[in-house]
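Missing here: one protein chain of the complex. Every other protein chain is in place.
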């Protein structure tokens, strides 16, 4: 039997795969051509999608940048180690050396009891009383500055480490306002996710709406195609591709918007950085980010066109 | 002549005003009816507009709230007034009383030199040295707590006031982190305006695009109307009203979205407030805010439909 | 009433659909335009409500040179010319009543008056019982008659019909032509493009015959 002939079968298979592939290619290029022929309206739709994609992506990027900044501030937060009273010079100098070797510590300053007393004398107004002292009542203090860029968790860990050092009597890390900032940033992050969901919905709605109106617009064409014997898949395909194209164009435009936004915000951010003596610069999306954005756009576009196609194509039947 | 008869003239005027008014009313209700007959798609468009309006409005609201919070923190920032050494008790108590009467000051605590020395003795480890003193070397200190809710400018003014008090030797207000926060908030505000402009553009594009597709969709109807002798104004009117309706619906939905967002963010915000002992609650849009949002929506909607109508209606001519 | 003076029409593609047409139609006349497919009948009719503009020559309606008509006045010209289209041009998402009422609504006729006149027009074409139907549910001939009702509802002084009986059976065609004659008797000027030579001959009105865009024949009917 012919059906049993593997050559014939593979030939027929090849043919139908070819036909399937060429049908897809045609739909792909037809949809692209349609968008190209109406460049302004297509661009407008893509622009809306771009704005909707750019916002959450831009916010997440800003948050990432903000976290970097806060992290660096946290690194700047110095930790004062008050050692036990009477720890001898050799001991605390050794400890300082040891700590300097720690990978997460940038520098360690030693304040000897003598230097502290001298300072205290100068400042306190207790000069006479000080002169009467036999013993120095002040402990040696090590001022530890962590390397910049540590996360809050890493700073906590470091603090824990230092606390277990045998000679350390007391430890102080002033970061009340950092805690507040963290609270705010968590709030913002939560907000960004709400916004991201909203805007993803907006993208789906925009694409869905555009495709829906496009379907109604080309009602005649769909009716004629159905009359002539087009399958549903044949009719559906160009619309789905159209949604994907919108999403991809939107994603790329969104990347562009974000870069423009980065330029606009870069100035004040740098000023601020200079004010605090840090060498901070806003980080961009990068290649992977752009890729992700485009992918997200095309998926949302497909989703949008899928919902529209599913609901509206079936409604159009030749009479 | 009939044209000279004022009665007849006013009658004719009334009639044409009536006709004009009823034509507008018809367009208004016709456009509303059209949206109503396709509730889901209309709602989808309105939802997109709502999201686009809700974001900048929500951000501005959040910023306003944040400013309130920061303001209240600033109020909490206590100001320590170090008085001149040797200011007598009568004098500094009188000053404290006077300051308590100040409208921007919530409370004034007095730390007498004796109390300060006692505290110092307990804490400093210089007990022996203290016992040897004849004179108390410490100045009296007034701890001033401003009322909560002051703006940064008001706090600055208050600080200036206090500094001019004759007995005040030195004044300390620790607010370094507040300055940083202000820097960040200015950055955020700049960002919000960029976003607001982007999203206003998005609203115009969305409405314009929807109206454009709607115009193409109803090409036959427009052609027939023009064939039968409809004026351009007659054809344009329902589309313009449609844009306005979209904008109004979008504005109202945006207000709803913002309120829902407020509920979602209200929890963590309150937690945060409790953490810092403030009785803070997120403030909503209020009636005026909702009105403004709806107005903004309808204006953007009108603008969007105007651009679409201007560009696309002229292109449709009966053949 | 209607005068064509040396009118030519060359379409953008370069095709010359009408060549130097001179034609005068008096008020109250009823004129048939015939000719082979592509002779230029539809093109000639489209010049009157300014659906097309001549490339040379002048068209005068009621003494007004259409080339000089301000753009804003075109709608008013079209309200005075009732047109019956070859492809009906109905709104398929509105019931028959709304379709017929459209010219009155556009002209701003008061609401009560609209109902009366729409029903009178529908009655004339025998579709009073289809008032609430959608055009899609009507047969080809019924749709054609809705188009006729819409053209006459605003009682325009000029009526133009492009193959109004193309899709009608002979009996109905004769009936519609009778209707046109009735309009003609009350003073309406009619221009009708048609292929139905037999029917035209029977009516005995003036016939203008086109060929390749030129008038090759123009004879007054026997009855006129």
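For reference, chains read A, B and C in written order, and residue numbers begin at 1 within each chain.
In this section, contacts are C-beta pairs under 8 Å (C-beta built on N, C-alpha and C of every residue); 3 or more make two chains touch, one makes a residue touch a chain.
Treat the numbers as computed from the prediction; the structure is a model and nothing was measured.
**Q** For the chain that is not shown, enumerate the shown chains it touches in the whole assembly.
**A** A, C
**Q** Check each of C:169, C:182 or C:217 against the chain that is not shown and name the one that touches it.
**A** In the complete complex, the chain left out is touched by residue C:169.
**Q** Which is it among A:109, A:220 or A:271 that touches the chain not included here?
**A** A:220
**Q** Considering the complete complex, identify which of C:140, C:178 or C:204 is in touch with the unshown chain.
**A** Only one listed residue reaches the unshown chain, and that is C:140.
**Q** In the complete complex, which positions of chain C touch the hidden chain?
**A** 11, 13, 15, 34-38, 42, 86-88, 133, 137, 139-142, 163, 166-172, 195, 197-198
**Q** May I ask you to list the residues on chain A that touch the chain which is not drawn?
**A** Here the touching residues of chain A are 19, 22-23, 26, 220-221, 223-231, 234, 318-319.
One rule holds in what follows: only the chains that are shown with their structure count from here on.
**Q** Looking at CA centres, what chain is most distant from chain B?
**A** C
**Q** If you average all the Cα positions, which chain's own average lands nearest?
**A** B
**Q** Take the average of all CA coordinates in chain A, do the same for chain B, and state the distance between these two points in whole angstrom.
**A** Averaging C-alpha atoms per chain gives centres 26 Å apart.
**Q** Determine the centre-to-centre distance between chain B and chain C, using the mean Cα coordinates as centres, and give it in whole Å.
**A** 61
**Q** Once you find the CA centre of chain A and the CA centre of chain C, what distance in Å lies between them?
**A** Between these chains, centre-to-centre, one finds 67 Å.
**Q** Quick one: which residues in chain B touch 2 or more of the other chains?
**A** Residues: none.
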